[in-house]
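Heads up, one of the protein chains got dropped from this complex, but the rest are sitting where they should.
Letters A, B and C mark the chains in the order given here, with residues in each chain numbered from 1 onward.
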Amino acid sequence: MKKVSVVYHSGYGHTAFIAKKVAEGITSAKNIEVQLVEVGNKSMDWEILQNSDAIVFGSPTYMGNVSAQFKAFMDESSKAWMTQSWANKLAAGFTVSGSPSGDKLNTLQALTTFALQHGMLWVGYNTLPETYGGKKPEEARNRLGSFTGLMVQASNETAEKAFYPGDIESALDFGKRIGTVLSKNIV
Amino acid sequence: MKKVSVVYHSGYGHTAFIAKKVAEGITSAKNIEVQLVEVGNKSMDWEILQNSDAIVFGSPTYMGNVSAQFKAFMDESSKAWMTQSWANKLAAGFTVSGSPSGDKLNTLQALTTFALQHGMLWVGYNTLPETYGGKKPEEARNRLGSFTGLMVQASNETAEKAFYPGDIESALDFGKRIGTVLSKNIV
Amino acid sequence: MKKVSVVYHSGYGHTAFIAKKVAEGITSAKNIEVQLVEVGNKSMDWEILQNSDAIVFGSPTYMGNVSAQFKAFMDESSKAWMTQSWANKLAAGFTVSGSPSGDKLNTLQALTTFALQHGMLWVGYNTLPETYGGKKPEEARNRLGSFTGLMVQASNETAEKAFYPGDIESALDFGKRIGTVLSKNIV
Partner (left out) sequence: MKKVSVVYHSGYGHTAFIAKKVAEGITSAKNIEVQLVEVGNKSMDWEILQNSDAIVFGSPTYMGNVSAQFKAFMDESSKAWMTQSWANKLAAGFTVSGSPSGDKLNTLQALTTFALQHGMLWVGYNTLPETYGGKKPEEARNRLGSFTGLMVQASNETAEKAFYPGDIESALDFGKRIGTVLSKNIV
């Protein structure tokens, strides 16, 4: 049984919604247990992270970067960094914002830079945009064309109504990829 | 009369098409002369660039970065870099690829890093996505949500048919912004 | 008389020390007034920023990015972003950390991405590393080789003893460049 934590911050519930879909996708791989860990009011449960084989990081993109709340989590992790206690865990990341690009790549690069400081191994998202094969954007996985991690676009609606079906499928698909890499001892 | 060069590489004509639209937008500002300079078979006309008040850089995004052809131009510019002879010129950038994100931000960051090595001043694109106000994506300016520079999505069709009307409007709009900043002596 | 704000966060006084040197450099240009604005306990004085012709952003690099405290300032600035009320102001940035590279470029890219979302014009640092001409690293300006903005390395000592003389000279030099660009109406 391998353990995965999905650590995320969510301002209005959209990133939380996607975090759950990613988690659901991860559990579709065999022998994997997933924990959702929300960054917020309660103090962080560092032990869950320490006991995980993989940590997936999720944040909304605010002003072209992770949210301040998520950054506070990143800064507090410097204790783990000093002892490199997360080294060789698998890492992945996702981000949510209101426009198709919206500088979300900068957020994903912030997450890779961070995870690589921790000595983690980074797995991205490698489903080619299904729009290339003619699928309608609304229904296509990875329609935005993001590889460093998962990008999702949210409208102003509440989380249940804010996403294209294809973006939700992408979240499940991305989770499945993480789970598969972890369960197969790839590398 | 101020002078602007638009230096671009185009693999299949799509980036060339957008370069022309950007140039057209620039000339909508007063007292500005624009030169299109294609990176390619002919040797680069460095004097045109040296005599420009602003240089706009354009490249397709190939494998998440500027094209090799455009990179060759960048590498050859190291002579100008050593004497900082482009210092204080205005700079801007745009890129074209097949999906909405497609890691195009990494290309724009390559261009900013490059221009700032040359001591240039960087102007981005600051029209807020018109989709926020309810415009249909196909017709909205900056629908992709890019600020470091202009991002345009191209389909596999030939250049005339490859773009959404909104993306073409964005190219004109982005050019106009460059022209306005230059002609008003902003800063 | 032109106005410049230097907005910074400082965890242990090192970034504050450099902020002062940058401010000192800026005032070496003519007819420029500089305000230091610290991100922290007191509520931000947005009016000072709104009334500035240029805003210089400074943050330590924590975990390869701006500090959480500085990110909170960035996130709060989204009101100014929505009205693009900082558009066409000049922007620049600097960062401080313990090693020569230390992923500081990622922090500077976070600042450029942010400033370009605000429609600001970005000025970098273009003094070529004086080590190229044979100067000793300890005394050379821009010895680290940073162009997107200023990078400074700090030791664990208190701020007064934490910096190489060359890095302090770089901060003054970088400030002077910002002041010169602003006072000359370059662009």
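Note that in this section a contact is a pair of C-beta atoms (placed from the backbone, for glycine too) under 8 Å apart; a residue touches a chain by one contact, two chains touch by 3 or more.
Just so we're clear, the structure is a prediction, and the values are computed from it rather than from any experiment.
Across the entire complex, contacts from the unshown chain go to A, B, C. The residue from C:9, C:71, C:104 or C:118 that touches the chain not shown here is C:104. The hidden chain makes contact, of the residues B:67, B:88, B:146 or B:170, with B:67. Here the missing chain is touched by one residue of A:6, A:39, A:55 or A:123, and it is A:123. When the whole complex is considered, the residue among A:31, A:88 or A:158 that touches the unshown chain is A:88. For chain A, the residues in touch with the chain missing from this view are 82, 84, 87-88, 90, 109, 112-113, 116-119, 121-126, 128, 147-148, 181-182, 185-187.
On the side of chain B, touch with the chain left out of the figure occurs at residues 62-69, 71-72, 74-75, 77-78, 81, 103, 106, 109-110, 113-114, 117.
Even with one chain removed from view, chain C keeps its contact list with that chain: residues 64, 97-106, 109, 129, 131-132, 143-148, 151.
As a working rule, only the chains that are shown with their structure count from here on.
Fitting chain A to chain C on Cα positions gives a rotation angle of 180°, stated in steps of 5. Centre-to-centre separation between chain B and chain C, using Cα means, comes to 26 Å.
Looking at chain C, residues 109, 113, 117 sit in touch with two or more other chains.
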